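Only a single protein chain was left out; the remaining protein chains are all shown in position.
Then we have chain A:
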Amino acid sequence: MAKNTLSSRFRGVDIDEYDENKFVDEQDEAAELQGPDACEVDDLIRQGDMMTAFHIALRNPPINSKNPAVKERAQTVVLRVLTAFKSSDIEPAVKSLDRNGVDLLMKYIYRGFEKPSDNSSAILLQWHEKAFAVGGLGSIVRVLTARKSV
């Protein structure tokens, strides 16, 4: 018997890759969006224009991107905008979104829940409450079933 039967690092081939029945997602031809422009959003936050910052942050979601760094960057930008909002302004902001926007916002909110920092969970929960009031259970189900996430 080989001495190192406990470790499988000596195996050079990943046979799961060669399984002919392995399910691969279809390659979407849609362009890879790079996520919102961080500098632009920062400027707008500094100027106090929250609504525009919010809308820009939700543009160009890196849904088709396979680069985790792009997604990480997009997530930080959106989180910064969400934290910069005052509690009373959250509701009108959510109301200004269309159906797809609400779904996208939910995706970012749940992504934000995955890595909680000091105050982010409380703020995200406020956003979640308002987004849920508009999107309903369907928007949460769409976050769970989405193959292409932010």
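Definition applied: a contact is a pair of C-beta atoms (placed from the backbone, for glycine too) under 8 Å apart; a residue touches a chain by one contact, two chains touch by 3 or more; residues count from 1.
Heads up, the rule we're going with is that contacts and distances are computed from a predicted model.
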Listed names "Actin-related protein 2/3 complex subunit", "Translation initiation factor eIF2B subunit delta", "ATP synthase complex subunit 8" or "Proteasome subunit alpha type", matching UniProt entry of the absent chain: "Actin-related protein 2/3 complex subunit"
Identified contact with the non-displayed chain, of A:51, A:69 or A:141: A:141
Positions on chain A where the hidden chain makes contact: 21, 23, 99, 103, 135-139, 141-142, 145-148
